[in-house]
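Scroll down for the structure; my scribbles are underneath it.
The complex appears here without one of its protein chains, the remainder shown in place.
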Amino acid sequence: MYEIRIHGRGGQGAVLASKILAKALVEEGKFVKAIPSFGFERRGAPVSAFLRVNDKLIRQTTNIYNPNFILCIDPTLPRAVDIFSGMRAKGVWVQATKKSLDQLQVPESVSKVGLCDAFGIALDVFGRTITNSVMLGAFAKTTGLVSLKSLHKGMETVAFRDAALDKNIQALQRGFEETSVFELDREEGS
Amino acid sequence: MVCDGNEAAAWGVALSRPDVVAVYPITPQSSLAEYISQFVADGIIQADLMDVEGEHSVLSVLHGACLAGARTFTATCGQGLAFMFEPYFRTPPLRLPIVMSIVTRDGITPQCVWGGQQDAMTVREVGWVHMYCETAQEVLDTIVMAYKIAEHRDIMLPVNVNHDGNYLSYGVEKVVLPDQEEVDDFLGEKNINWHVALDPERPMSVDPLTGGAEGSGPALFVRYRKGSCKAMQNALRVIQEVHEEWEKRFGRSYAPLVEEYRLEDAKYAIVTIGSMTGAGKDAVDLARESGEKVGLIKIKTVRPFPVQTLRQALSKVKAIGVVDRSVSFGWNCGPMYQELLSTLYLLDERIPAISFIGGLAGADIRIEHFNRAIETTAKALRGEEFSEPIWLNEKD
Partner (left out) sequence: MRRQAREPFDESTIPNDLCPIATERIDLKTGDWRAERPVVDRDKCVKCATCWLYCPTQCIQEKPTWFEANLEICKGCGICADECPHHAIMMVEETEE
């Protein structure tokens, strides 16, 4: 079973991203349980979504405290929130950022990093910093857990509030293509 | 499809073909209200949508619609339920078969917009049938079943289908949509107001004032109250029958009243309700792996309270730990604990029982918390006394 934690800010579509990802994974025959965590329900406030994936039915309906994967769709969030809290060793971190790998503080528990300038792409495609579709592409590229095709399918049946499906598919594609993936050398047992 | 509990509920409503719906948004029910409105706009629900100014009007409007023969639906929780209390209070004795989702939310003071069960638990004595769901699929299925239960000739009571705020309302999972034709066949002909109606063709006075204590008042009251109680007892049977028919037609089964999990050779058990059960079952599996003979009992139907079914389950174990997601202020324990204590009275021998209270104000009841509940109940089994409730999220 994989545990994925998605971090974002209210209004960027983090929760919708978890829904699309859930649909895509179900499309690929997986069992999924995704729940959001709301603090203050307003634009800009930190928001998390928790997604469990397994090959058999998932029963527990609780938050995720020890994720294998962290997907952070906002570049400013890591300085405001401890997005790595409880992360398991050999974790994968997918981050929306303009920065390069050496400019970032990567914790020991992370052994694979995917970086994508989601703000830049989102402003280009939508004219606004709504990063969810872009970062889903980044997630697919970095983790290989889900295919673009399934994410397409997942997007077809959600109600996007701010832009049409084709723009979101475009963002997804660009996110996938414009993500740099880094494998880090980690000592066994670290 | 993949959707959350609120959307699943809206689909359950759509499949049941209501005639009049009225909703007012309130967290964490809001998206349910929005889906209902969207479905009406899109023609998926072909009903009259009443846009009213508050929950008091929501249910009052549905009273009128129901008396005119409409199949109805609404949803609320928390303060919305509180605002709705005046018409809520009279719906069961009026015998109106309204189906309502409570997207359970904790009590509002201290200020809180997060999940819990204080709202639904507090109103369990009003006379509505109360069922608690564990998954989004169960929400969809139970709403459709609720109409069959509510409109059953031996019942004619309003039904609350409750699902945990946040966990089930916004929790996304794979959900299967039952076939519409099969549902139509399952629910059969609508006959909502054969017994009490605002209908010029059948003039009658609906709920007139009863005589005072010197007049016919008391005897009438006893008659009607006994009738309500009889209907509730019938519901124990009908809820089981409806769930059995559901399994035959749609292939999905749910324990209608009480579910027993790994109870056959268990020495003790934890008792759960609603979405917390998933983590509870996982914790039981873990404990079993290390040799503990523990099981789980899940309560689905809280009203009518399945006394005999629970008694049978409880007679298999020698200690229980009841995990509540709400508080019984007057008894210093959880409400389900209180009800379980009453049920234990019927057992041949007295067994220890502990009250655990967790998950208040949207807190998680995790596998770790269940581990603690299991360990503590094991201690009770070995004779340790626990007179105070254990508050699971106290130090979180």
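The chains carry the letters A and B, assigned in the order they are written, with residues numbered from 1 in each.
The definition used in the following text is that a contact is a pair of C-beta atoms (placed from the backbone, for glycine too) under 8 Å apart; a residue touches a chain by one contact, two chains touch by 3 or more.
The shown structure was predicted, so the numbers you read here are calculated from the model rather than taken from an experiment.
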item: Residue of A:57, A:80, A:101 or A:184 in touch with the missing chain, whole complex considered; value: A:80
item: Which of A:18, A:61 or A:129 contacts the chain that the document leaves out; value: A:129
item: Residue among A:50, A:119, A:139 or A:176 touching the omitted chain; value: A:119
item: In chain B, positions touching the absent partner; value: 109-111
item: Interface with the undisplayed chain - residues on chain A; value: 9, 43-45, 74-76, 79-80, 97-99, 119, 123, 129
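The definition used in the following text is that only the chains that are shown with their structure count from here on.
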item: Distance between the centres, which are taken as Cα means, of chain B and chain A, whole angstrom; value: 35
item: Of all residues in chain A, those that touch chain B in their complex; value: 15, 18-19, 22-23, 26, 31-38, 41, 58-63, 65, 154, 157
item: Complex interface listing, chain B residues touching chain A; value: 1-2, 4, 27, 113-114, 135, 164, 166-168, 170-174, 275-279, 281-282, 364-367
